[in-house]
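Missing here: one protein chain of the complex. Every other protein chain is in place.
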Amino acid sequence: MNRPYLLVVMLLVFWVVLTESLSPAEVALGLVTAIVIALGVSRLVGEEEARPLLVTPRQVARFLLYMPYLVKEIVAANIHVAETVLDPRLPIDPIIIECHYPLAHDVSVVGLANSITLTPGTLTVDVDKNKDTFRIHCLGREVAEAMPEGELYHHIRHVFEED
Amino acid sequence: MLIEAILQAVTAVLVAVGLFFFLVGTVGVLRLPDFYSRTHAATKCDTLGAGSILLGLAVLGASRGDYTDGLKVLVIAVLVLLSSPTAAHALARAAFRTGLEPYTLPEARGGEDR
Partner (left out) sequence: MESSLWGVGIFLLVNAFLCLYRAFRGPTVADRILGVNIIGTKTLVMLVLLAFVFRSRFYLDVAVVYGLLNFVVTLAAARFLETGRLKEEWKRC
């Protein structure tokens, strides 16, 4: 299926979820809206960028299994920020590091970058054009030293690259 | 009525946790020294704060019997979970590529004074 059509289908599904109605008039209105938006977006940012990310059911299932770990890490990240920010001395020692994480799919790059941002003390700043070197801003040296081991990277490989 | 009371207590706890982390995020955004470290506080705290409050409200909706409303609130929570780190990443990348230098400790800069 061609990519713009896929975008139309996804927008239409979103429309039906929002309107909570399957009456022909509303679905037709949604279809027209979806086509107009898909064309507009393709013109604005180019077809290359307007295409949706594709995920297989297997990846979705593995991602759901990964969710509890992610939520635990998000809570730990927030506690870490709370400890740092509410400490009167403001104990931070920021540094930007580069880590080499080779990945095959766009969706794994997105997943890894967002996971890094949500875990304690790290923030993805940039990904280079080969999509394998991540520039990461760390709030402390200990976090920066632990990043090259790539605990998250192995989780993401397991979830989206299926190995 | 017992179940309703339990669900309301769950809502209260989740909303309280969310408000606490929203406050932490605000304090972080006001206190931290540079853009990158502020983005840390803003992204993490906004994601968990909004997620926790929205989850609490979804539970409240379920306790009132509005299951579709509760589901829609969960959709909004997933939207925040996906969009907040992505927006932060786009912004940090734009800042980095326009040459904004990150703050480092004075002693890490070779002992030179600020």
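By written order: A and B. Residues from 1 in each chain.
As a working rule, contacts are C-beta pairs under 8 Å (C-beta built on N, C-alpha and C of every residue); 3 or more make two chains touch, one makes a residue touch a chain.
None of the values given here were measured: they were computed from a predicted structure.
Undergrad: Counting contacts across the full complex, list the positions on chain B that touch the omitted chain.
TA: 8, 12, 15, 18-19, 22-23, 25-26, 29-30, 35, 38-39, 42, 46, 49-50, 53-54, 57, 60-61, 69, 72-73, 75-76, 79-80, 83-84, 86-88, 90-95, 97-98, 100
Rule of thumb we're sticking to: only the chains that are shown with their structure count from here on.
Undergrad: Once you find the CA centre of chain A and the CA centre of chain B, what distance in Å lies between them?
TA: 15
Undergrad: Per the contact definition, I'd like the list of chain B residues that touch chain A in the complex.
TA: 20-21, 24-25, 27-28, 31-34, 36-37, 39-41, 43-45, 47-48, 51, 68, 75, 82, 85-86, 88-89, 92-93, 96-97, 102-105, 108
Undergrad: In their shared complex, at which residues does chain A touch chain B?
TA: 17, 20, 74-75, 77-78, 81-82, 84-86, 90, 92-96, 110, 113-114, 117-118, 121, 123-126, 135, 137, 139
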